[in-house]
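Here the complex is missing a single protein chain, while all its other protein chains stay put.
Order as written gives the chain letters A and B; numbering starts at 1 within each chain.
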Amino acid sequence: MTTEPADPASRDLFRVIREWPIYDPHSHIDPHRPAARNFDEVLGYHYYTELAHSAGMPAEQVSPSLSPRERARNLAASLERIDNTVQYSWLLHIARRFHGFDGPAIDRSTIDTLYDRADHERDGPAWDQRVWNETKLEAVFLTNEFDDSLEGWDRSRYVPCLRTDDLVLKLHEPATMERLKRATNVDVVDLASLRLAIGAIFAYFVERGARACAISLPPDFAPRRATSKSAVTPIRRALHGMDLRPDEHEVNRRTVFWMLAEFCAEYRLPFDLMIGPIRGVYPAGVQGGRDLFDRRVSLYEYRELFNHFSDVTIPISTLSPDAGAELVAYSWIFPNVVPMGHWWYSNLPAFIAADLKARLQGVPKTKLIGYYSDAYKLEFIAPKFHMYRRLLAETLAEEGMRGRGWSEERALKLARLVLLDNPRRMFGREPADGGATA
Amino acid sequence: MTTEPADPASRDLFRVIREWPIYDPHSHIDPHRPAARNFDEVLGYHYYTELAHSAGMPAEQVSPSLSPRERARNLAASLERIDNTVQYSWLLHIARRFHGFDGPAIDRSTIDTLYDRADHERDGPAWDQRVWNETKLEAVFLTNEFDDSLEGWDRSRYVPCLRTDDLVLKLHEPATMERLKRATNVDVVDLASLRLAIGAIFAYFVERGARACAISLPPDFAPRRATSKSAVTPIRRALHGMDLRPDEHEVNRRTVFWMLAEFCAEYRLPFDLMIGPIRGVYPAGVQGGRDLFDRRVSLYEYRELFNHFSDVTIPISTLSPDAGAELVAYSWIFPNVVPMGHWWYSNLPAFIAADLKARLQGVPKTKLIGYYSDAYKLEFIAPKFHMYRRLLAETLAEEGMRGRGWSEERALKLARLVLLDNPRRMFGREPADGGATA
Partner (left out) sequence: MTTEPADPASRDLFRVIREWPIYDPHSHIDPHRPAARNFDEVLGYHYYTELAHSAGMPAEQVSPSLSPRERARNLAASLERIDNTVQYSWLLHIARRFHGFDGPAIDRSTIDTLYDRADHERDGPAWDQRVWNETKLEAVFLTNEFDDSLEGWDRSRYVPCLRTDDLVLKLHEPATMERLKRATNVDVVDLASLRLAIGAIFAYFVERGARACAISLPPDFAPRRATSKSAVTPIRRALHGMDLRPDEHEVNRRTVFWMLAEFCAEYRLPFDLMIGPIRGVYPAGVQGGRDLFDRRVSLYEYRELFNHFSDVTIPISTLSPDAGAELVAYSWIFPNVVPMGHWWYSNLPAFIAADLKARLQGVPKTKLIGYYSDAYKLEFIAPKFHMYRRLLAETLAEEGMRGRGWSEERALKLARLVLLDNPRRMFGREPADGGATA
């Protein structure tokens, strides 16, 4: 089996590109346990449990109460039903590349052998290191809750990123406030002390090498600048656990979101927006497989943000695949809007290829951020980047070389910009002077 | 002229696939007169009258008051203007395959000879049988109004399907109630007796081999569970022909729709949803060529239905081509949501190819239903499935064989699942155990 491009020009590009290091500006890796210690941790990725469940597997078959091997066996028995998906191809890639698997399929008959081969409980950090090296990782961005201590790992490899969903969307929940007070020692009782606490969080994160602030937002969210005056009361009511009217909730979401953007400006952090998910649309689904979206969404709702924070780099991912073309237009006009990766439901080759072509045709090359893994375990970075790099090679061969007469060298230079130079520069590993020509 | 794929791998797949029987899970075939007895019945398909009209032909030229031959001549004179369309290619396919036509075009100069060759008035059922055999049909689903007697044909070939638009959308029209009372002998006066009557319809249909319930819904419809209490009065008012406020109409649509879903659960029938059409957007158009859509539609509005009826298989067709990507995501998450066919304005190769690729990449293979003809006459099943099978062959060759190293055998197995095994299983010709591996 080959998974290289069939077309010779694409293949030549791909073979060069796949040797490069990987800079991964968004993941959910746990830096204390980055690689999968057993194959249940691989199969536990929500793509497999949700697709198997969608194909008929009861959610109980992957219950936390089962033993890891049992869960893996149960899931493997359902994999044949989803072996057409690109997600299944990632799995096979992992089994072959990291565990020497050479069977034709991961199923009931092969799972036990594979499970044994993939058991690295005893290797611990040495296994993390081996996956890191094999994948040629350079940097992997994390998703850190605001009360994460950020201690106990090499932060130049596993780069902290401040995730802020809870502050914006769950401010009214007592647990959020408790966590915020504990993390900052600020007695958060009103808008002023809330700002103090959030500022302390930013300072803490930036001191410890955080390189981005990130948030995922529902499709009905529309950022607007709230006046302090109108926000004072709703914020106080939320902080004191009082009931809120829908319009007060809305004021609070907007107020905290705007505050986050202000701190991104102050601390010169990119503000990653992941626009689209609605949580819990399918409550009976498996863990991580319950969220969906409403496709009726527009970046026009974000205009005030883009205008006001002209100094903040705003990398954007959209969840609904049909929203990708609009992002091309907004990235083409707003200097601070940057099209980021291809995410979740939009992370299928069919959608990536269409988006990628349009981005390469209409967005300045210095603004293109190729891809991020969104992975929970290190092993997934390799197959996901493999998929993307292949699409990038095919697009550059077709669009650049055959389409516009570019040399292979020129195509590779663009690939390098998209995969390495731009993310390094935008996320602060190189001087942020905007230059791409060096 | 060849209409096989140009690429060798695709062609090899196509040549195998085209020999298979056809299982067609949605059509508008009249089982009493399934094939076209003359070429006017072919040309009378709304695609030709509406496209010719769009290209300038006055609607009067295909008036029912004209003789069939005259109508055919008039339409043929306009066909040159639409000979670029894929719908015209279906017509040529029919003329060549079923009527031995060998001219380069169907036009003013060839229509009379073709009309003579296609005259099968005297052959009657023998002609139906010939088209059935030539097309290798296995089963063709019908669209039966709720008061159809379902008598007088072989229901294992022409499978009944309960169409329910009128019950949901026209409950307030006296004719609907008259028909319902006549069909069920239930004196429908209130919510309880309405439920009794609709239950009787389901029982009647299922006893006579109905394999699905189907409905087409406008883009502004949003199913919600209505409480009996809130529905009692609006339903009674509708049943007694009283004027309804818009909100009462809405309650009634939702109430009857939800009741249909309950009966689908009770009788284990798939509930085919065809989401999008707005009727009569262009009232001056030809018969069947007046409906369009509003593209601002989302499956998010259907979440309550999908969650509540987890036991009901819900095959979905969307009318707006740009809504296809959202359907991929919903089918990937909800076990009971199934992406069905490529319908009407979405039934162009450009849209099918894009949808098909994404579905093959992101939806479990056991949930893929390839295609349905939507045909009014048997002759159209062949060219429409020809078009789809070709796209399927091309997609499997590109995406599966060249893209992921699949063998031809594996690609064919997937094709067979999509075209035959899945629809047979989901629509009840095989045990509905969800298994696809046998």
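Observations on the model:
Everything below uses one rule, namely that contacts are C-beta pairs under 8 Å (C-beta built on N, C-alpha and C of every residue); 3 or more make two chains touch, one makes a residue touch a chain.
Only a predicted model underlies this, so the values are computations on that prediction, with no experimental measurement involved.
One of A:146, A:202, A:282 or A:334 touches the chain omitted from the figure, and that residue is A:334. Considering the whole complex, the residue from A:26, A:81, A:120 or A:367 that touches the absent chain is A:367. For chain B, the list of residues touching the undisplayed chain reads 1-3, 6, 50-56, 80-87, 89, 278, 281-285, 289-290, 292-296, 320-322, 345, 348-351, 354.
Within the complete assembly, residues 296-300, 303, 306-307, 310, 322-323, 325-326, 328-335, 354, 357-358, 360-367, 399-400, 402-405, 414, 434, 436-437 of chain A touch the chain that is not shown.
Criterion: only the chains that are shown with their structure count from here on.
Centroid to centroid, with C-alpha atoms defining each point, chain A and chain B lie 39 Å apart.
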